[in-house]
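Take a look at the structure below.
A single protein chain has been removed from this complex, and every other one stays in its place.
For clarity, chains are labelled A, B and C in written order, and residue numbers in each chain start from 1.
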Amino acid sequence: MNSFGRNFRVTTWGESHGVGIGAVIDGCPAGLPLSAEDIQVELDLRKPGQSDLTTPRKESDTVEILSGVFQGTTTGTPISLLIRNRDVRSSDYETLKEIYRPGHADFTFQQKYGIRDHRGSGRASGRETACRVAAGAVAKKLLARQGMVVLAFVRQIGTVSLDPEILDTLAPAARSLSLDEAASLRQTIFNSTVRCPHEETARAMIETVRGVAEQDDSVGGIIEVRAYGLPAGLGEPVFGKLDACLAGSLLSIGAVKGIEFGEGFRLAALKGSQANDPFKEEEGRVVPAANRAGGVLGGISSGAPLNFRVVIKPTASIKKPQDTVNMRGEKTVLSVEGRHDPCIAVRVVSVIEHMTNLVLVDLFFSQILSTLNKNKTF
Amino acid sequence: MNSFGRNFRVTTWGESHGVGIGAVIDGCPAGLPLSAEDIQVELDLRKPGQSDLTTPRKESDTVEILSGVFQGTTTGTPISLLIRNRDVRSSDYETLKEIYRPGHADFTFQQKYGIRDHRGSGRASGRETACRVAAGAVAKKLLARQGMVVLAFVRQIGTVSLDPEILDTLAPAARSLSLDEAASLRQTIFNSTVRCPHEETARAMIETVRGVAEQDDSVGGIIEVRAYGLPAGLGEPVFGKLDACLAGSLLSIGAVKGIEFGEGFRLAALKGSQANDPFKEEEGRVVPAANRAGGVLGGISSGAPLNFRVVIKPTASIKKPQDTVNMRGEKTVLSVEGRHDPCIAVRVVSVIEHMTNLVLVDLFFSQILSTLNKNKTF
Amino acid sequence: MNSFGRNFRVTTWGESHGVGIGAVIDGCPAGLPLSAEDIQVELDLRKPGQSDLTTPRKESDTVEILSGVFQGTTTGTPISLLIRNRDVRSSDYETLKEIYRPGHADFTFQQKYGIRDHRGSGRASGRETACRVAAGAVAKKLLARQGMVVLAFVRQIGTVSLDPEILDTLAPAARSLSLDEAASLRQTIFNSTVRCPHEETARAMIETVRGVAEQDDSVGGIIEVRAYGLPAGLGEPVFGKLDACLAGSLLSIGAVKGIEFGEGFRLAALKGSQANDPFKEEEGRVVPAANRAGGVLGGISSGAPLNFRVVIKPTASIKKPQDTVNMRGEKTVLSVEGRHDPCIAVRVVSVIEHMTNLVLVDLFFSQILSTLNKNKTF
Partner (left out) sequence: MNSFGRNFRVTTWGESHGVGIGAVIDGCPAGLPLSAEDIQVELDLRKPGQSDLTTPRKESDTVEILSGVFQGTTTGTPISLLIRNRDVRSSDYETLKEIYRPGHADFTFQQKYGIRDHRGSGRASGRETACRVAAGAVAKKLLARQGMVVLAFVRQIGTVSLDPEILDTLAPAARSLSLDEAASLRQTIFNSTVRCPHEETARAMIETVRGVAEQDDSVGGIIEVRAYGLPAGLGEPVFGKLDACLAGSLLSIGAVKGIEFGEGFRLAALKGSQANDPFKEEEGRVVPAANRAGGVLGGISSGAPLNFRVVIKPTASIKKPQDTVNMRGEKTVLSVEGRHDPCIAVRVVSVIEHMTNLVLVDLFFSQILSTLNKNKTF
């Protein structure tokens, strides 16, 4: 279905070349100051055309709040958000009407529904993720009240990877950042054309992207998330584990093909004595040392920074000619013209950040209901 | 919450050292022949004590069907399954009552709920996964009627990894296996002490496990899934994508710390022209060549084999002494005595297989409702 | 929350004097021909200003389909419907800003949320039901494919009630109507100013409504539903019973204060031998005689016509002066000016019909998944 979350529930709708796309947020508490501008600033960080490394499509992505806000404050009723589609050059897609583009959902939608809106991938378009950013912007405001902040950035493009030790000086895995430090780091990230907070690495990444673009090709990447200020206790045992909810939500982003927490796939080769985080006492609080677990133990946040990585596949749409077939099974050669990002990972950073916001706020609300006799104010 | 699935909904309950554990299946159609024996054979493949490489705990794991089956056939009403706890040596855990074990959920449960059942990890115990195997056994029978079969096996333990080319001769990624071939391969997998279908590799893995066991330590691993017979069309656009549902459900298994589909994390370094699967025509059907996508496109099954890997962390309970703290924050050294698997990946294979069954049957039922005018018989 | 249904899921949003109201339908199968006109005709039957007996407000209620339909056919993706608010004379409500209107939700919204949109009841406005009519219009098309049709009409206004024997000649409780007969009866209902299919009774009802209107007052009523063509088997045992789903959905309409099925409250005074419907054989099929149960047995449709009644309270907004208090607890006398229906039951008929459509289509989809080996085409 097209809804996400249990307490802070988001329903998205819309196709890339229809009238528009939108989201309905159900479960936002009354009393939160909210304006279209709060959402617009986040959408602007996702929108195409911000540099020569992204598609020059002009998606202005202007959001309207249609309901749920009265005199600048949420009322507790559903918040309906609308983003009209403007730069819809559907004719670009007319030639693709009968062709199954490699790496795209054309074929599987056709098989599933017996019909598909072929214009710009329809519902399967990455454009849908703008709705998640819009809803995530509201979640972000709620999290900020609790001192939580999520940072997402590009960790790897092609074979260029941000060195783990440098990274740890910028966004530590085992100790917290203050909200100010986090805000400043986020600024650095979004000032970077490739959303990488380390300038030298960013330069090498840019070179890689320019290189594949010149070959009419595209390239993959890895996005890392480090989130600070989470209390211990977020996540539900069994099916609603924090890592399970994150994995389920992040793999629902089209280009994401894998996720790993903390040490991730390296754990296969480690011993228990190397992988376990011993606990230690720090300023009167118990905390896990090292944080190889990525801030989650038994599916519940440990109070250490949340840390995970997702892999982003290379943009499927490339100008380089590819063999494929059409709807009648006839061989054809496809060169996708249009206007596409040579490395979609760059634009997905903002989506990853906001999907994480959505998961955290939803589990935070669950956590409020998990015990009696505890201070529940929020 | 403790429920999973929308159409074929499973709710699990129970702690490792309470009266028992169980599952309620809601949404199993009427008319399926079902006996406790059908479920028991699957539980027996997960239960401990099957070799010197797993814990010698005697969890007989005998399942009782309490409802939903009449005269050997499901009635459409909830199927309640009960597995009583028998070999409950809670006293083993008395010394752990106040200690936060590294790598375990003791600390996070205490933080979340202000109370925890410290006996054998309580609700956080891997024992809960027996309920998923039990429910998965019912899902498996439903899938078999549709010609779908899921195979899970150990791909890597420590640094010993099954060679991809050998693997592809056994369980091909880009072409289907017949149900007979798949059944025979499954037999080979479960005949292996380490659930690896290639004998020579299995021997090296066994050596690795024995090695860490002798050091009172444990080791991680990677489990791979290849599933055959899936029609194109399983999975819902946006939040109910096939890969999203699998990721969400598999990360809800305690020891799993990452998942990747098809080429997975290797995609970061690939170009679009290398990563895309061109379509081809084969025996009158359109199919993706190569299947680097792992059988999923835009979150919907492509008809090619489903293929993904999960990483399993080393067993957290080790005899080797570890530094940690108790509930008062005082330093202590912990040597977990008890009876534990040196490589939990081996026993998780069966859990991974059955969680995959649960996801597939749930999405298959959704798929039935996705179009009008299509043959919907099942 | 603001969603309804499990398989055919409708989320509504919007306030009466905000930008607009809308609905998102998730779960409509692909392949249904659908146009805005299909929905508009149903909205037009609910809209105000159709006679001198309803409010003269000009709610043009024009619906736009924003997504989910491509080239005149549903695609299986969410259908987003938007109805802009046009005739918004919010200033009418300025004087009500601080007053708790008797019979309205002003006070309870204020208590619940600490904030409320006071313009025209905000989210609590009956205007929200236009969204249910719009979604119900889609459900109606799906039901028609299965030969199901729902008829709702005014049974009583004030003390004027349609005689049960006359009613049974028009809309029989114990035998089916053909689709043609039902369509013709529906025409008669909506041709009536008070939505009552018996002319003489309708005349007396009209007189009653005019009478209270002249007194600056309002009056209540009873709406009856008789639905034809339902197969036996709709409804889920226990919490998803057909009557439970209908009761839950119909009481969610603001003005509805009660519901009864078949003999309803009369059953209190009946004996079992008088209340039970014996089964009989009719043209090779088993059917309940008499149908005192209203077409539901054990929460599942019996194949006999569905039959129930809901009571509609008098319109709360009346010009007649009423004592009440303002937000500071100070006494005041209120005369609601504005533009209000003297008998809201008349306009609710269409809402009741379409909420019933929504329930039936949702349970019909569940029913498809209830057994194996049965003909499931739809």
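Side notes on the structure shown:
Note that in this section a residue touches a chain if its C-beta (ideal position, glycine included) is under 8 Å from a C-beta of that chain, and two chains touch if they have at least 3 such contacts.
On a predicted model such as this, the values are computed, not experimentally measured, just so you know.
Contact with the omitted chain, checked across B:Asp44, B:Glu64 or B:Glu281, is made by B:Glu64. Among the residues A:Leu32, A:Ala130, A:Leu167 or A:Ala275, only A:Leu32 touches the chain that is left out of the figure. The omitted chain makes contact with just one of the residues A:Gly20, A:Gly136, A:Gly158 or A:Pro237: A:Pro237. Although one chain is not shown, part of subunit B still touches it, namely residues 1-3, 9, 11-15, 18-22, 24, 26-27, 30-31, 64-68, 70, 73, 75-80, 82, 112-117, 122-123. Across the interface with the omitted chain, subunit A contributes residues 6-7, 27, 29-32, 76-77, 145, 237, 365, 368-378.
By the touch rule set out above, subunit C reaches the unshown chain at residues 1-4, 6, 12, 100, 102-105, 107-109, 111-114, 121, 123-124, 128, 156-159, 212, 215, 217-222, 231-233, 235-241, 243-252, 254, 257-265, 267-281, 284-286, 288, 293-294, 297-303, 311-318, 320, 322-325, 329-331, 367, 370-371, 373-374.
The rule is simple: only the chains that are shown with their structure count from here on.
Note on chain placement: the centre of subunit A and the centre of subunit B lie 26 Å apart, centres being C-alpha means. Separating the CA-averaged centres of subunit A and subunit C is a span of 40 Å. Computed from the mean C-alpha positions, the centre of subunit B lies at a distance of 46 Å from the centre of subunit C. Subunit A has residues 1-3, 12, 112-114, 123 in contact with two or more other chains.
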